[in-house]
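Note that this complex is displayed minus one protein chain, with the remaining chains in position.
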Amino acid sequence: MNLRNAALAASMALIAATAQADVKVGMITTLSGGGAGLGIDVRDGFMLAVKQAGRDDLEVVIEDDQRKPDVAVQLADKMIQSEKVDVLTGIIWSNLAMAVVPAATAQGKFYLSPNAGPSPLAGKGCHPNYFNVAWQNDNLHEAAGAYATDSGFKNSFVLAPNYPAGKDALTGYKRFFKGELAGELYTKLGQTDYAAEIAQIRASGADSVFFFLPGGMGISFLKQYAASGVDLPLVGPAFSFDQGVLQAVGDAAMGVKNTSQWNKDIDNAANAAFVESFQAEYGRLPSLYASQGFDTANLLISAMDKADVADADAFRAALKAAEFDSVRGDFSFGDNHHPIQTIYVREVIKEGDVFTNKIIATGLSDHVDAYGAECKM
Amino acid sequence: MSRETYLNIATLAVLAGVPLWAWMADEPFTITLATRAVIFALAGVGLNLALGLGGLVSLGHAAFFGIGGYAMGILASHAQSYTPLIEVPFVIEGTKSMIVIWLVAILASALAALAIGVLSLRTSGVYFIMITLAFGQMIYYFAISWPAYGGEDGLSIYLRNDFPGVNTLMPMQFFGLCFAILCLVLVGMNLLQKSAFGLALSAARQNETRVLSVGMEPYKLRLVAFVISGAITGLAGALFADLNRFVSPTMLSWQMSGEIMIFIIIGGVGRLFGPVIGAMIFILLEHVLGGLSEFWHVYLGALLLGIVLFAKGGVIGALAGREKAHD
């Protein structure tokens, strides 16, 4: 599977390099090390859209940031100074985005975020050339809070890792959750054993649990939670229930409610075609991250149809219009260039042998993030 | 002159020549890479004093690198937002002056090295490796969870800090500045190695009993070396943060400590120019191998293994022959 991806990327780079490109895109994403699954999905989604568009005036340069902020900064310098790219994209992690985006946009480059949406970039630090095609970081957590309120939960136990994105997650949940908090815990980043936390959940008298534990932390927590015999309902953002990690969690995730702006069963033609072609191309189901990469590329291509990248104002307006068929259905940008979109509640189900999600409710309709008012541009 | 001296001169010529060529050919990114190599070399020179000369295998030098980086990040971010650093009992303002930032970085990392050194130097061997690692991890987790300065997100600075008469935003001028500092530190290190202190430190590594018997205290020698070593690495950290206009806890991680150590091993332990050559090769490898394959770490690992197993004494050892016998 990986060999195929690599071969595909290589052949595409080759095709792209031989063409005379009018728009050059620099993709900085995580392709090696522990978090590589996310970067590979964004890249594959993005390149699928590029391939389907079949344009010879679009060139993509892909580099691996190893999930290190200083490497990402260095690659951004390289792409701006040597490769002379017009548009940057690809970064997965908020801390890497915070390191790269302000400097890149200050140098007049466009940045399209396919994943991270830290709050400073949506509020005080917003920039006309920065467009977020995924979500503001708080969004999915806010929808989880709204869903918990709608479900009649009165007393939630909340936990997240002790780092900025973890604190944002709990803030987002609390913004829309109207009940009481039975307990609030910050765990160590990268922690893999949650026995002590689960014991506190059991003793807290909560009626529901909200958790944000991305990557391996979430897998560990879910397995241990399932084995503990605590049967309070779990709510969380989509990150721990994504197509890439779900198979590793297995039965422990069954029935858990999670919030996401995308799922493979959203009913529109663009999404159906995306899911089918992604499976045909890569032999696996697309993930949330792949859908975001795909949308990012299509947004870019829609802007290329309407304006020349050399005319920054026109190109910016074309991006802002967001006239492309998003796989999530309705999609538009708010004044701070962050998405206005519907966030759904999904439930983990099993289709044959494969764990996946289905949409069961709407968490927040046409949701706008909380930081737009602080953005002056 | 010895072969090693020729090699050192050639190294400096390449390190200065490549960015000069890049400057004329208008390849600013190559200058950035060279600056990165110079700064890593400086961090390595710092560690090399403890590791090469003092025999102190510290797996916690990222702590000093990161503290230097945060000295720059904290001072510059306060200057950027026009908020004082502290107001009680007296007002301390942030600053964008590189000279002040460097002094603070050196002082802060020296103090940290003093505190860590006083406790760690009671141990030796593997225990020393591990206790320095433990202190490094302590500071790393502190930085991640301390919300005031960005936690894991780190701190971004929009413009490089100022140095009188230099436009630090121009890659070539910033490179020149870093290169000059590296050269100064190398000269200082050369003097230090030949000084009475350097000889005594080296002697304490080779034969502790003999040093004791002439009435010197190895503990004090090592502590002084450890503090100077931490201070130099801290200065490199401040420069590194300025190069990226960004500082984050990644600079404090144990992998960073490992990388600084790798520069020294590639170049040659205890050699004045070991870390310089090592850092240059490392940057080159990262750049070339990283473009070849997603799985470039495999090649990097294989190469490292080859150097450790078959090229004892690093590149300098292989090219310039073994060191003159010490004892």
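Every chain is named by a letter (A and B) in the order it is written, and numbering of its residues begins at 1.
As a working rule, a contact is a pair of C-beta atoms (placed from the backbone, for glycine too) under 8 Å apart; a residue touches a chain by one contact, two chains touch by 3 or more.
In this section, contacts and distances are computed from a predicted model.
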item: Identity of the absent chain, which is to be given by its UniProt protein name, from "LIV-I protein H", "D-galactarate dehydratase", "Altronate hydrolase" or "Carbon-monoxide dehydrogenase small subunit"; value: "LIV-I protein H"
item: Touching residue (missing chain; options B:53, B:261 or B:283); value: B:261
item: Contact with the hidden chain (one of A:107, A:192 or A:332); value: A:192
item: Residue numbers in subunit A that touch the chain omitted from display; value: 1-2, 32-34, 36-37, 40, 162, 167, 184-190, 192-193, 195-197, 199-200, 202-203, 215-217, 219-220, 223-224, 227-229, 244-245, 247-252
item: Positions on subunit B where the hidden chain makes contact; value: 51, 57, 59, 119-120, 122-127, 129-131, 133-135, 137-138, 141-142, 144-147, 254, 258, 261-262, 265, 269, 295-298, 300-305, 308-309, 312
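In the analysis below, only the chains that are shown with their structure count from here on.
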item: Gap in Å, rounded to a whole number, between the CA centres of subunit B and subunit A; value: 36
item: Complex contacts: residues of subunit B adjacent to subunit A; value: 27-30, 32-33, 36, 141, 144-145, 147, 150-154, 156, 158, 171, 240, 244-246, 248, 250-251, 290, 293-297
item: Of subunit A, residues touching subunit B in the complex; value: 2, 6, 31-33, 36, 63-64, 68-70, 73-74, 77-78, 81-82, 94-95, 98-99, 102-103, 106, 118, 162-165, 167, 186, 188-189
